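The complex appears here minus one protein chain, its other protein chains still in place.
For subunit A:
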């Protein structure tokens, strides 16, 4: 793949304790990017190809004196819904080498080493770092205008160290206002514009919670600032504030200095969206993993699935986003926040934008959406994913971004023609969320990325994607701009994303969207071919003043035209 891959450990005999096909003997190869295992069994070889970034925890199991077959070895917990177990011979500290290598290169940051993305020398025809330019995106939305202006107040990340350096704020507010508001918003994450509706000029504004505290502090500047946001849209009588949290959690946050907007915000109405925090989501996904890996729950599958609450959380996130989108499309500006405004808030704003703006449903538009609402606005990827960090039990870890991608997947299932990208893109994004092969999802905020020269020293995931766009395109896509997509957020219409969460189990037949996609693409390609042929024939025919378009006489084309049905059957299906 690239020059800088270093081979670290090679050719050691090892047993992979495959939960599906039992103990498999083979050889393991570890580089600073991946763990590669291939069984020595020639027929139906078992292959494992695991980027080290996926590893969350490496443990030794059994000791030199443990009894029982295959009781001595390594246990690897992965971030992508699987665990790996290897057994070795109980002699001469056979596992020490592998363990040390894995431990060192799966968690480079804990060992003072660089993440693999900084060593990767891959070259692509496209440069993914050019996909998102904040100013270009604002211009696309029609900004700045007479109500909204751009500010560089955060150029050096002084106002808010987790925000991007270019922000859109109400035209009427001064830089001084912004500083005062920043003092009253958790971590200085002031309300700024995320998206503006082209026709009705209603906006989505995002921020963190106000620092109300136990004493119920007020801040006139914040109140006035929110009113400026409301005034910037003529049809907004009351600014709707969507607090993503459950009501009780918002109240509890007062104890730690946070809180929510009270009655003093006279021109605003507050709605709680009941979405749980990062800890609840982490535990929910953990429960889901328990029922799908290594063995899938058989006898009470649906009620077990229900008891993980994973789909219920998906439902709440989606229905929250639907409310946001609906408000905005009916000409009402909204403000969205949770506690810090980098988890649930990012989910809500980005999903609502995906519903409202068909641009984000294109392959490049979706990249922009992720770059903008997630990466630039400081979703703490590093903390949530724990890239290269050995502290697997870190309470900051949480699958918030996975949950967002799941919500997007649910939407693509419900609107199969509305998205330019396919499921493969979503799977690839999640794979590289962990892999550390690209710089895209590294660090918590732009400030940190700048300090580490991320964009000059690493490659973007979008370089890979945009160099091979064909792989990620949905052939069923039929662009329809201006249409708001409201997915059905009822449990009845949500499905578990089997192709992701249960993909390691070879016994589960996944819904085979891909062969359909594949087949459809083949048909499209054939059609193209025929259209081209036809064009050539028309060209050659017109030169001999022969009009093909009105011709009913069978000519030479008909003999080639009888073959498609044969070609049709020769196309291979991966059944």
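What we mean here is this: a contact is a pair of C-beta atoms (placed from the backbone, for glycine too) under 8 Å apart; a residue touches a chain by one contact, two chains touch by 3 or more; residues count from 1.
One rule holds for everything that comes next: contacts and distances are computed from a predicted model.
Participant: Since a chain is absent, check the UniProt entry for it and pick the matching name: "AP complex mu/sigma subunit domain-containing protein", "Alpha-endosulfine", "Aminotransferase class I/classII large domain-containing protein" or "Myotubularin phosphatase domain-containing protein".
Facilitator: "Myotubularin phosphatase domain-containing protein"
Participant: Could you tell me which of A:75, A:312 or A:396 touches the chain that is not displayed?
Facilitator: A:312
Participant: For the full complex, which residue in A:93, A:198, A:300 or A:468 touches the chain that was left out?
Facilitator: A:300
Participant: Have a look at A:16, A:260 or A:476 and name the one touching the chain we're not showing.
Facilitator: The missing chain is touched by A:476.
Participant: Against the chain that's been left off, what residues of subunit A make contact? List them.
Facilitator: 292, 296-298, 300-303, 305-306, 311-312, 315, 414-417, 476, 478, 488, 490-493, 495-496, 498, 502, 507-513, 515-516, 519-520, 523-524, 526-527, 530-531, 534, 548, 557-558, 561, 564, 568-569, 571, 573, 575
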